[in-house]
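Here the complex is missing a single protein chain, while all its other protein chains stay put.
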Amino acid sequence: MNPVDLYMLAGIVITLIALYAALTRAHLFWKVLAINLMGTGVFLILLAAPSRRTPEIADPLPQAMVLTGIVVAVAATALALGIALRVIARSGLPFLPDGDEEDQGSGGSAGEASR
Amino acid sequence: MVSPIWAWDGLPLAVVLSSFVPGVLIMFLREEQTLLRNTLNMTGALAKVAFVGLMLQGVAAGASYEWAFEILPGLELSLAGDALALLFVTLSAVLWLVTTVYAIGYMEASRSRTRFFAFFSLCVTATTGIAMAGDLFTFVIFYEALTWATYPLVVHNGTPEAIRAGRTYLAYTLGAGAILVVGAVGFEVTAGTVAFAAGGVVDPMAVEAEPIRYFLLFLCLLIGMGVKSAIFPIHGWLPTAMVAPAPVSALLHAVAVVKAGAFGIIRLIHSLFGIEVSWEMGLTTLVAVLASFTIVYASVRALAQTDIKRILAFSTVSQLSYIALGVALLDPLAQVGGLVHLVHQGIMKITLFFCAGIIAQTLGVKTVGAMGGVARRMPLTMAAFTVGALGMIGLPPVAGFISKWYLGLGALGAGAPWVILVLLASSLLNAAYFLPILRTAYFDEPSESWSDPWPHHRLEADWRMVFPAVITAALSLAVGVFAASDWSPLGWALLIVERGAL
Partner (left out) sequence: MTEFELWSTVVIFGPLLASVVALSARPALLRAGLVLGSLSTLVGSAGLWRAVALYGPGRHPLGGWGQPLGIELWIDGFGVAMLAVTALVGALTSLYANSYFGDLSELSVRDSPAGRGARFFAPLWLLLWTALNGIYLSADLFNLYVTLEILGLSAAAIVTLAVSRQATVAGMRYLLVSLIGSLLYLLGVALLYVQYGTLSLEGLAAIGPSGPIPAIALAAMTVGMAAKTALFPFHAWLPPAHAGAPAPGSAILSALVVKGSFFILVRLWFSVYGGGSPEGLILLGVLGSGAILWGSILALRQVSLKRLIAYSTVAQLGYLFVMFPLLIPEPRLWNADAWTGGLLLAISHALAKAAMFLAAGNMSYAVAEDRLTSISGVAHRLPMSFFAFGVGGLSLAGLPPSAGFVGKWLLLRSAFETAHWTWIAVIAVGGLLTIAYVLKVLRYALDRDEAPEDFRPVPRRMEWAAALLALAAMALGVRALELVELLLVGGPFPW
């Protein structure tokens, strides 16, 4: 296994672990961290991509994409933390309540992606 | 050469708009703007009659009207004024005029009149649209629009009973409407066209290739049309819908809505499938048998009712199937009978509903048992009622006799003598539920519980309600007496069949 494939594999594994954490961890800060990590995993794949296809030519595109992605991630993290602080201020807990208290029907059966 | 005004192709659109525009305008009026509202209503109603008059002249002179507007590529909102369409349009336009007068009187003290008249006009718009629809697509648009436009009128009283009735009404009509839309789209894909044409647009060879598919499509369309035409077993909404105010029952549930269904069956058999193809597929037999059963069944049900409006409702269910029965028989005279009954039943039944409404509104009398002495208190109203009732039974010279005569002749011509038995049984049953009403009204002693025991008007009730009833009663007599004239409904029905416009 060459280093490039290792990067790819690591990226995929990090993404999946982070996705798992984002879905299962209840604490909001954990969720935000996990989402950040997930982004990092994807960036790793992107950076490894060109050298895997054409090792001899430098490809500036992934660098540009990852830089943009980092900027987006910073903004998203800031907003997520801001809203999370408001959740804590309003409900006193750093968790999202189970299900949706006002809801008549869903009972939190679906939408696992949100937890 | 200056072309005469009746040659204008936009006339069908003008007929539709003459009730649509007032309806929309009324929607934005305030409740207390009574004068403006009534003016708009009457202007629209008179304009519609005038436009229809022009079209009648034109069609009699051999013209035909076509107006189309492309909605989707290949699908048009197409309005056509041919002889068949005019039969129904004329009926709606004339009866809308008299009902508007009646409704202004009847609804005087009621609330939410703005909403009432707005939707009333929209309903008539949809009805005229159905009558003049040049293809199935247009027909479905107006047919479905008629469904939702009627709903606010059915629940107008706002009582829990009315709301329940409204729910039943919607469950039946929208459920069947969904089936109709599916059938219509299926027909378009299968037959390759949605156009209406005299003699049908279905290719007999294609039917032979895919009989089951065509049969299912016919069934879907028949269910869609049949629910409004209240054919057994999908008639249940009509008696329930009688909680609506009297003008609604009169115009919509005696003329507009139910006739839309009956007219749809005519279009289905004659303009889409064609009578020959339908006959070969055995579809006409299906319709004729269902209709015959409905005629007898609903008459029996009417016998058991005590509420006058419910008796009239079941009578409507029964009489409507005459139309379906007539047009489903493979004989020109039977078809004339069915077509002419579309008009005759409308005029007679609206008279009966007008009278029932007057009696209920003025005296508070709603059941047969309470009818005692009404004839003395309201001679004009009861005279009108009597004409209508006798016509329903089929006594000459009232209109109903003409229809039954032609239906009978046609049944013999089509080799279906059993239809005569159905007609006979129905007439006897009609007599059995109408005559007791007349007897009670004329010969029993007055009841003590009338809400308005003696006329303090010069007339027995509000003139805006009595006159329309008298006029339609006179019309029922006149179309029977002068049936031989070219301009009578019978003359027009004969013209339709002779021209092969069916």
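We call the chains A and B, going by the order they appear; numbering starts again at 1 in every chain.
Everything that follows uses one rule, which is that a contact is a pair of C-beta atoms (placed from the backbone, for glycine too) under 8 Å apart; a residue touches a chain by one contact, two chains touch by 3 or more.
Keep in mind that this is a model prediction, so the values were computed, not measured.
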{"item": "Touching partners, among the displayed chains, of the absent chain", "value": "A, B"}
{"item": "Subunit B residues touching the omitted chain (full complex)", "value": "27-28, 69-73, 75, 77, 112, 137, 140-142, 144-145, 147-148, 155, 158, 163, 170, 174-175, 178-179, 181-182, 185-186, 188-190"}
{"item": "Chain not shown, touching residues in subunit A", "value": "8, 11, 15, 19, 22-23, 28, 31, 35, 38-39, 42, 45-46, 48-50, 52-54, 59-62, 64-65, 68-69, 72, 75-76, 79-80, 83-84, 86-87, 90-91, 96-97, 100-106, 108-111, 113-114"}
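The rule is short, and it goes like this: only the chains that are shown with their structure count from here on.
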{"item": "Averaged-CA centre spacing for the pair subunit B and subunit A, given as whole angstrom", "value": "65"}
